[in-house]
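Below you'll find the structure I mean.
In this view, the complex is presented without one of its protein chains, the others remaining in place.
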Amino acid sequence: MSLALLYGLAGIALVAMGLYAALAARHVLRRLLGLNVLGSGVFMMLVALASRTTGIATRPDPVPHAMVLTGIVVAVSATALGLALLRRMHAHDGSPRLPEDRDAGSP
Amino acid sequence: MTGSAALVTVLVVPLAGAVAALLAGRRGAVAAGLLTSALGVAAAFVLAGAVLAGGMQRVAVGGWAVPLGIELRADGLAAAMLLMTAVIGAGIAVYAWRYFGAAGHHDPHDLAAGPPGPAGKAAPASTQWLFWPVWLLAWGALNALYLSGDLFNLYVTLELLGLAAVALVALAGAGAAAAALRYLLLTLLGSMLYILGVELLYAAHQTMDLLQLRERLQPGLSVWLAAALMTTGLLVKTAIFPLHFWLPPAHGSAPAPVSAALSALVVKAGFYLLARLWLDLFGALPGAGVVPALLGALGACAVLWGGVQALRQTRLKAMIAYSTVAQLGYLMIALLLASGAGGAAAGAAGGAMHAGRDPGLPPTGGFVGKFALVEAAVRAGAWWAVAVVLAGSLLAAAFLFHALSRAFADAPADKTSAEVPAAPQLAALALALVAVALAAAGEPLRRLLTVGAAT
Amino acid sequence: MAAEVQVFDAVLVVLLLWLGWRALASADLFKAVVQFIVFGLLLSLAWVRLGAPDVALAEAAIGAGLAGALLLDTLARLGRSGAADEARPLGLTPARTGIALAALGLAALLVASALALPERWPGLAEPALQQLRASGVSNPVTATLLNYRAWDTLLEVGVLMLAVLGVWILEAEPALPRPAPDPMLGLLLRVLLPLTVIVAGYLLWVGAHAPGGAFQGAALLAAGGVLWHLARPLSLGPSPVVRAVVVLGFAVFLAVGVATAVLGGGLLTFPPEHAGAIILVIEAAAMLSIALIMVALFVGRERAPSDAGIPDSAADASAVPGAPNPGAAP
Partner (left out) sequence: MSGDDVRGALSLLLIAAGMLFFLAGSVGVLRLPDLLSRLHALTKADNLGLGLVVLGLMLQADDAFEVLRLLLVWLLVLFASSVACYLVARSALRAHGDAPTAAPEGPDEDTRDGR
């Protein structure tokens, strides 16, 4: 197994985990964590892909690296805004969950 | 001004306007916003003229050829979208001028006095002016999206647009935080699915340029997977039935100029991208005809479901939000017809994008859009589509007259129209006039839409 | 770059998957967040192994560092009730079985398409490396970010700016109770702050030919800013000065775009002989803006402590073990 394939498969596993958590979790902070792990998986697939140029070029393909850098910055921006909104929602509604995920008796 | 200069101007004007509005602060932001709107409309008209006269306009950013660089392209559909965005955006700017200007504003759209909205108290007045830089960035993101020919660049524009829309919804105050948060989570999820698809396409074809991809496209598992992921991601962002559930709360709780911007412009961007993907790129795949049919069926459900739900709402903004769901359904039907019938019907797709929120009665642009849609449906022999469009129009007429009758008859005496500032009324009137003008300009517009149509 | 799989890689991948899952499934959200931070740090090791040191620097500073600080800060502000979650937050229910099957199905399809890829794959490495001479820098990632695909990066700086505008739009929240300034924290700040400034400048400069650049430098500066805020609380609302710095990077980038379009070859087309200098100017402005934006995202908008009526959630925030400011004691 090559390095690219090993990390590529790990990236896929992270994508599946993150997707599951983003959709299944009810606490918004956990959903945000899920989206971040999903993003990390996508980025890992991209960086692993870039490393497949070994033997053709002297260095890995820099375009996916630039894409991942952009993606990391975008992800943290969105996470920051999401967390700020989560705190306002919690202060206003008293729950860290979206209205459709709130049921009687649980936080 | 050359076509490519006009293209760059269309891109730069809203972004520079955002910078100016942010620097100008609370007092000067409005002036920056209004000036930018005027310049933006002018630039969009110049670009549309250049496209009409000289065909597709291209700019290679940084002078780098694809696939290494990014190419920006303005074909007929893009030019028409830019024009529509500029005109509606100018209307929104005039409306917002007074809306956010008046201290302790009340919402002139909620004349149909239903129960108070879920928004509660709005964000503090000291930050309301941030509407301007955020809206101008959203407009810049829309323009960048319409012009981009690169799948990863489109991802960045989608994120820019998504975050701007979330921030705009949040303007309604702490009560809208849940709606804004739901919107943020879904738009992020949609972006992730989209970028996963882009990655698969790049892995298989070593390019992210749409035109180059179309030439190199090799049908196979990864391409179909990419198509499915990108389509799902965009369906979430576009609020297509049955993934529309986030839209009514977000749009319904937003300040009125914001819900206008979201309904009329932001969700359309996702649809535009879907149309680009299926008309320009994936349409060439063998057996790809099934997908537009599926999307069209979803569209039909959306038209009927959105119409029925709209009729049940008591607040005008909630009604508009559901009618947006229905309207997006028309667009999906148009996409189906356009993918089947080839170039001329791509015009119908574009025409439908201009279907306003009116029930599609003459003499307005909405009528032209729906007429084009029905015409295309008849030509394609899609009688079910004709039936859906007509039924949807009936529903739209019903809920609109319902709303109007409430506005005129049931408005309490103390809420006189004198309270409504003049500017929003003027803006609404201007937009209505534009809708009528679209009816008159229907023919040149359709000519514009066929410039550079892919199929 | 070594392309053979070593034991190290296998261990790293197993650890990453385990931490990734624990970061999602730990019932205690504080533990989950800590595991997410460690996950981010290990992820940057993976980037190094895959030959992406630029990404590794950004991941460690932004993905693990800043995101982690933001998450911990939010946990502290949510208070004990807000940070509580179910005992089995991701346990299978009938509805979740469908989601799990969808996620597994997607994974299976992705694996199938990954296996179909050729072992040697050209990508855009060759054109990117061939054009390096004309790009003004010799680090291909910087060349891609600030020259080949500068339009992406310009919009990306816009995304950061929007995040802080979004935070400013929200209502101010109650301030977290802060302990009296600690002399040791002050000492740490006095030593580390000048160093972060120097190293950030170094990263910016070195980004032209080695791993580094505006984003990495900005993240480092931001870390210094966050430390400052913990020692001596900052207020970064939309005041004229803060706005001017926030907008600086985007404005300079855009102005360069306009200038190149009007005077030269076209939008963001840099003449090769000046490209290096132009990129440095853009990066310097962007670094300042991004650093301030990141600190402003962390600081958020706090109500002045004098304001009355701090709700209960703030009062019990100090009791949460995850309070990021050392010594947040009742």
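Observations on the model:
For reference, chains read A, B and C in written order, and residue numbers begin at 1 within each chain.
The rule is short, and it goes like this: a contact is a pair of C-beta atoms (placed from the backbone, for glycine too) under 8 Å apart; a residue touches a chain by one contact, two chains touch by 3 or more.
Being a predicted model, the structure only gives us computed values, none of them experimental.
The undisplayed chain touches these shown chains across the complete complex, C. The missing chain, though absent from the display, is touched by one residue of C:31, C:80, C:96 or C:178; that residue is C:31. From the set C:84, C:192 or C:244, the residue in touch with the chain omitted from the display is C:192, counting the whole complex. Note that of C:86, C:126 or C:182, the residue touching the chain absent from this view is C:182.
In the full complex, the hidden chain is touched by subunit C at residues 30-31, 34, 37-38, 65, 68-69, 72, 179, 182, 184-185, 187-188, 191-192, 195, 321-322, 324, 326-330.
Note that in this section only the chains that are shown with their structure count from here on.
Centre-to-centre separation between subunit A and subunit B, using Cα means, comes to 27 Å. Separation between the centroids of subunit B and subunit C, computed from CA atoms only, is 30 Å.
Among the residues of subunit B, those in touch with two or more other chains are 68, 152, 156, 159, 163, 166-167, 170, 174, 177, 196, 203. Across the assembly, subunit A contributes 15, 23, 45, 49, 63-64, 70, 74, 77-78, 81, 85-86, 88, 91 as residues in contact with two or more other chains. Here subunit C touches subunit A in the complex through residues 1-5, 9-10, 13, 16-17, 20-21, 23-25, 29, 32-33, 36, 39-40, 43, 46-47, 49-52, 54-55, 58-59, 62-63, 66-67, 70-71, 73-75, 77-78, 81-86, 89-90, 96, 99-100, 102-104, 106-107, 110-111, 114-115, 117-126, 128-129, 140-141, 143-145, 148-149, 152-153, 156, 159-160, 162-163, 166-167, 170-171, 173-174, 215, 290, 294, 297-298, 300, 311, 313, going by the rule given at the top.
The residues of subunit B lying in touch with subunit A in their complex are 68, 120, 152, 156, 159, 162-163, 166-167, 170, 174-175, 177-178, 180-182, 184-185, 188-189, 192, 195-196, 199, 202-203.
Looking at the complex, you find that subunit A touches subunit B at residues 15, 22-23, 28, 31-32, 35, 38-39, 42, 45-46, 49, 63-64, 67, 70-71, 74, 77-78, 81-82, 85-86, 88-89, 91-93, 98-99.
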